[in-house]
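Note that this complex is displayed minus one protein chain, with the remaining chains in position.
And then chain A:
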(Lines give C-alpha, C1' and ligand atoms only; values in the text may rest on other atoms or scores of the structure.)
Protein backbone atom coordinates (compact mmCIF):
# COMPACT_ATOMS: atom_id res chain seq x y z
CA UNK A 1 0.00 0.00 0.00
CA UNK A 2 1.19 3.51 -0.78
CA UNK A 3 2.47 5.11 2.38
CA UNK A 4 1.24 8.53 3.32
CA UNK A 5 3.32 11.55 4.20
CA UNK A 6 2.57 13.04 7.60
CA UNK A 7 0.68 16.29 7.72
CA UNK A 8 3.04 19.20 8.38
CA UNK A 9 1.65 22.53 9.55
CA UNK A 10 4.03 25.36 10.36
CA UNK A 11 6.93 22.90 10.53
CA UNK A 12 5.19 20.58 13.00
CA UNK A 13 4.49 16.99 11.97
CA UNK A 14 1.07 15.60 12.81
CA UNK A 15 0.26 11.92 12.39
CA UNK A 16 -3.46 12.49 12.96
CA UNK A 17 -5.38 14.42 10.32
CA UNK A 18 -8.27 15.03 12.70
CA UNK A 19 -8.24 18.25 14.72
CA UNK A 20 -10.87 18.38 17.45
CA UNK A 21 -12.53 21.39 19.03
CA UNK A 22 -13.35 21.11 22.72
CA UNK A 23 -16.58 23.13 22.58
CA UNK A 24 -19.93 21.51 23.31
CA UNK A 25 -18.90 18.61 25.55
CA UNK A 26 -21.19 18.15 28.54
CA UNK A 27 -18.29 17.42 30.87
CA UNK A 28 -14.55 16.81 30.86
CA UNK A 29 -14.84 13.04 31.31
CA UNK A 30 -16.91 12.75 28.12
CA UNK A 31 -14.48 15.06 26.34
CA UNK A 32 -11.49 13.01 27.47
CA UNK A 33 -12.92 9.73 26.17
CA UNK A 34 -13.79 11.34 22.82
CA UNK A 35 -10.36 12.95 22.45
CA UNK A 36 -8.55 9.71 23.19
CA UNK A 37 -10.77 7.76 20.77
CA UNK A 38 -10.30 10.37 18.01
CA UNK A 39 -6.52 10.02 18.08
CA UNK A 40 -6.19 13.79 17.70
CA UNK A 41 -2.86 15.51 18.38
CA UNK A 42 -4.11 19.11 18.09
CA UNK A 43 -7.16 20.54 19.81
CA UNK A 44 -8.72 23.98 19.99
CA UNK A 45 -9.52 26.01 23.07
CA UNK A 46 -11.17 29.42 23.38
CA UNK A 47 -9.91 32.40 25.39
CA UNK A 48 -12.33 33.84 27.94
CA UNK A 49 -12.28 35.94 31.09
CA UNK A 50 -10.79 33.94 33.94
CA UNK A 51 -12.84 33.15 37.01
CA UNK A 52 -11.33 34.95 39.95
CA UNK A 53 -10.65 31.66 41.73
CA UNK A 54 -8.70 30.53 38.67
CA UNK A 55 -8.19 27.07 37.26
CA UNK A 56 -8.97 25.75 33.81
CA UNK A 57 -9.81 22.05 33.70
CA UNK A 58 -9.60 21.74 29.94
CA UNK A 59 -5.95 22.90 29.93
CA UNK A 60 -4.98 20.34 32.56
CA UNK A 61 -6.77 17.64 30.57
CA UNK A 62 -5.06 18.47 27.27
CA UNK A 63 -1.64 18.68 28.93
CA UNK A 64 -2.20 15.32 30.61
CA UNK A 65 -3.19 13.74 27.27
CA UNK A 66 -0.16 15.29 25.53
CA UNK A 67 -2.36 17.05 22.96
CA UNK A 68 -1.05 20.31 21.48
CA UNK A 69 -3.14 23.42 22.05
CA UNK A 70 -4.64 25.46 19.27
CA UNK A 71 -6.18 28.56 20.86
CA UNK A 72 -8.81 30.32 18.80
CA UNK A 73 -10.08 33.87 18.50
CA UNK A 74 -13.75 32.84 18.46
CA UNK A 75 -16.09 35.62 19.42
CA UNK A 76 -13.92 38.36 17.89
CA UNK A 77 -15.65 40.73 15.47
CA UNK A 78 -12.70 42.78 14.25
CA UNK A 79 -9.05 42.36 13.31
CA UNK A 80 -8.01 44.44 16.33
CA UNK A 81 -9.91 42.19 18.76
CA UNK A 82 -8.55 39.04 17.11
CA UNK A 83 -4.96 40.30 17.25
CA UNK A 84 -5.27 41.18 20.96
CA UNK A 85 -6.87 37.80 21.73
CA UNK A 86 -4.10 35.99 19.84
CA UNK A 87 -1.44 37.87 21.81
CA UNK A 88 -3.18 37.02 25.09
CA UNK A 89 -3.40 33.37 24.03
CA UNK A 90 0.31 33.34 23.22
CA UNK A 91 1.11 34.78 26.63
CA UNK A 92 -1.25 32.46 28.53
CA UNK A 93 -0.54 29.22 26.70
CA UNK A 94 3.04 29.70 25.49
CA UNK A 95 2.22 28.82 21.90
CA UNK A 96 2.43 31.02 18.82
CA UNK A 97 -0.18 28.91 17.04
CA UNK A 98 -3.53 30.58 16.57
CA UNK A 99 -6.77 29.56 14.94
CA UNK A 100 -7.83 32.91 13.55
CA UNK A 101 -11.57 33.37 13.35
CA UNK A 102 -13.40 36.66 13.01
CA UNK A 103 -17.16 36.29 12.90
CA UNK A 104 -19.39 38.66 10.96
CA UNK A 105 -22.54 38.19 13.05
CA UNK A 106 -24.07 35.89 15.66
CA UNK A 107 -26.74 34.28 13.49
CA UNK A 108 -24.47 32.88 10.80
CA UNK A 109 -21.08 33.03 12.55
CA UNK A 110 -19.70 33.34 9.02
CA UNK A 111 -16.11 34.56 8.72
CA UNK A 112 -15.71 38.30 8.14
CA UNK A 113 -13.36 38.17 5.14
CA UNK A 114 -11.78 41.63 5.26
CA UNK A 115 -11.12 41.60 9.00
CA UNK A 116 -9.80 38.02 8.77
CA UNK A 117 -7.29 38.92 6.05
CA UNK A 118 -6.23 42.08 7.90
CA UNK A 119 -5.71 40.13 11.15
CA UNK A 120 -3.83 37.36 9.32
CA UNK A 121 -1.34 39.87 7.91
CA UNK A 122 -0.77 41.46 11.32
CA UNK A 123 -0.38 38.12 13.12
CA UNK A 124 2.01 36.66 10.54
CA UNK A 125 4.12 39.84 10.84
CA UNK A 126 4.09 39.32 14.63
CA UNK A 127 5.51 35.79 14.30
CA UNK A 128 2.34 33.73 14.77
CA UNK A 129 1.63 30.42 13.07
CA UNK A 130 -1.78 31.32 11.70
CA UNK A 131 -4.47 28.78 10.81
CA UNK A 132 -7.19 30.90 9.27
CA UNK A 133 -10.88 30.01 9.35
CA UNK A 134 -12.46 31.27 6.13
CA UNK A 135 -15.40 30.99 3.78
CA UNK A 136 -15.33 28.39 0.99
CA UNK A 137 -14.09 31.16 -1.31
CA UNK A 138 -11.22 29.99 -3.55
CA UNK A 139 -9.97 33.54 -4.13
CA UNK A 140 -9.88 34.45 -0.44
CA UNK A 141 -8.17 31.14 0.34
CA UNK A 142 -5.32 32.10 -1.99
CA UNK A 143 -5.12 35.58 -0.47
CA UNK A 144 -4.77 34.07 3.01
CA UNK A 145 -2.04 31.76 1.76
CA UNK A 146 -0.22 34.72 0.21
CA UNK A 147 -0.57 36.57 3.52
CA UNK A 148 1.56 33.83 5.07
CA UNK A 149 -1.00 31.65 6.82
CA UNK A 150 0.39 28.22 7.77
CA UNK A 151 -2.94 26.59 6.93
CA UNK A 152 -6.19 27.75 5.38
CA UNK A 153 -9.42 26.40 6.86
CA UNK A 154 -12.52 26.78 4.70
CA UNK A 155 -15.92 25.97 6.14
CA UNK A 156 -18.14 23.20 4.80
CA UNK A 157 -21.20 24.96 6.24
CA UNK A 158 -21.79 27.46 9.07
CA UNK A 159 -20.47 26.50 12.53
CA UNK A 160 -22.65 24.05 14.41
CA UNK A 161 -25.13 23.44 11.58
CA UNK A 162 -23.98 19.93 10.72
CA UNK A 163 -25.01 20.62 7.12
CA UNK A 164 -21.91 18.99 5.68
CA UNK A 165 -20.05 20.37 2.67
CA UNK A 166 -22.45 22.71 0.87
CA UNK A 167 -20.15 23.48 -2.04
CA UNK A 168 -17.81 20.56 -2.72
CA UNK A 169 -16.62 22.10 -5.97
CA UNK A 170 -15.36 25.21 -4.18
CA UNK A 171 -13.51 23.05 -1.65
CA UNK A 172 -11.89 21.13 -4.52
CA UNK A 173 -10.94 24.39 -6.26
CA UNK A 174 -9.29 25.49 -3.02
CA UNK A 175 -7.38 22.23 -2.46
CA UNK A 176 -6.29 22.01 -6.11
CA UNK A 177 -4.44 25.33 -5.99
CA UNK A 178 -3.17 25.44 -2.43
CA UNK A 179 0.47 25.26 -1.40
CA UNK A 180 -0.32 25.15 2.32
CA UNK A 181 -2.43 22.56 4.15
CA UNK A 182 -6.19 22.96 3.72
CA UNK A 183 -8.26 22.00 6.75
CA UNK A 184 -12.02 21.61 6.35
CA UNK A 185 -13.38 23.47 9.36
CA UNK A 186 -17.03 23.73 10.43
CA UNK A 187 -20.24 22.20 9.15
CA UNK A 188 -19.32 18.54 9.57
CA UNK A 189 -22.37 16.59 10.76
CA UNK A 190 -21.42 12.96 10.41
CA UNK A 191 -18.64 10.65 9.26
CA UNK A 192 -19.43 10.78 5.52
CA UNK A 193 -18.93 14.57 5.58
CA UNK A 194 -15.41 14.10 6.99
CA UNK A 195 -14.62 11.41 4.43
CA UNK A 196 -15.84 13.66 1.61
CA UNK A 197 -13.61 16.49 2.81
CA UNK A 198 -10.58 14.24 2.55
CA UNK A 199 -11.68 12.87 -0.84
CA UNK A 200 -11.86 16.46 -2.08
CA UNK A 201 -8.19 16.85 -1.22
CA UNK A 202 -8.33 18.45 2.20
CA UNK A 203 -5.27 17.70 4.31
CA UNK A 204 -7.20 17.49 7.58
CA UNK A 205 -10.60 18.02 9.15
CA UNK A 206 -11.42 20.17 12.17
CA UNK A 207 -14.67 19.46 13.99
CA UNK A 208 -16.14 19.76 17.46
CA UNK A 209 -19.88 19.57 17.96
CA UNK A 210 -20.32 16.70 15.45
CA UNK A 211 -18.53 14.67 18.12
CA UNK A 212 -19.16 16.48 21.39
CA UNK A 213 -22.92 16.82 20.85
CA UNK A 214 -23.44 13.39 19.28
CA UNK A 215 -25.55 10.99 21.34
CA UNK A 216 -22.40 8.93 21.91
CA UNK A 217 -19.39 11.24 21.54
CA UNK A 218 -16.81 8.51 22.04
CA UNK A 219 -18.30 6.33 19.30
CA UNK A 220 -18.67 9.30 16.93
CA UNK A 221 -15.00 10.19 17.58
CA UNK A 222 -14.07 6.70 16.40
CA UNK A 223 -16.31 7.13 13.34
CA UNK A 224 -14.61 10.43 12.48
CA UNK A 225 -11.12 8.96 12.90
CA UNK A 226 -12.01 6.13 10.53
CA UNK A 227 -13.76 8.48 8.09
CA UNK A 228 -10.75 10.76 7.84
CA UNK A 229 -8.49 7.75 7.27
CA UNK A 230 -10.86 6.27 4.67
CA UNK A 231 -11.27 9.55 2.81
CA UNK A 232 -7.54 10.14 2.80
CA UNK A 233 -6.86 6.62 1.49
CA UNK A 234 -9.49 7.06 -1.25
CA UNK A 235 -7.92 10.37 -2.27
CA UNK A 236 -4.47 8.78 -2.49
CA UNK A 237 -5.87 5.71 -4.27
CA UNK A 238 -7.39 7.79 -7.05
CA UNK A 239 -11.10 7.28 -7.63
CA UNK A 240 -12.59 6.14 -10.95
CA UNK A 241 -14.01 8.87 -13.15
CA UNK A 242 -17.78 9.29 -13.00
CA UNK A 243 -19.62 8.13 -16.14
CA UNK A 244 -23.12 8.74 -17.46
CA UNK A 245 -23.68 5.24 -18.92
CA UNK A 246 -22.99 1.87 -17.42
CA UNK A 247 -19.71 0.11 -18.16
CA UNK A 248 -19.68 -3.65 -17.66
CA UNK A 249 -17.12 -4.97 -15.21
CA UNK A 250 -17.60 -8.60 -16.36
CA UNK A 251 -16.15 -9.70 -19.71
CA UNK A 252 -18.59 -9.78 -22.70
CA UNK A 253 -20.10 -13.20 -23.67
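Note that contacts are C-beta pairs under 8 Å (C-beta built on N, C-alpha and C of every residue); 3 or more make two chains touch, one makes a residue touch a chain; residues count from 1.
In this section, contacts and distances are computed from a predicted model.
Within the choices "histidine kinase", "ABC transporter ATP-binding protein", "Sulfur carrier protein ThiS" or "Probable peptidoglycan glycosyltransferase FtsW", the name that UniProt assigns to the complex's undisplayed chain is "Sulfur carrier protein ThiS".
Checked against the full complex, the one of A:67, A:93, A:180 or A:204 touching the unshown chain is A:93. Residue positions on chain A in contact with the hidden chain: 21-25, 31, 44-56, 58-59, 69-72, 74, 84-85, 87-93, 99, 101, 208, in rising order.
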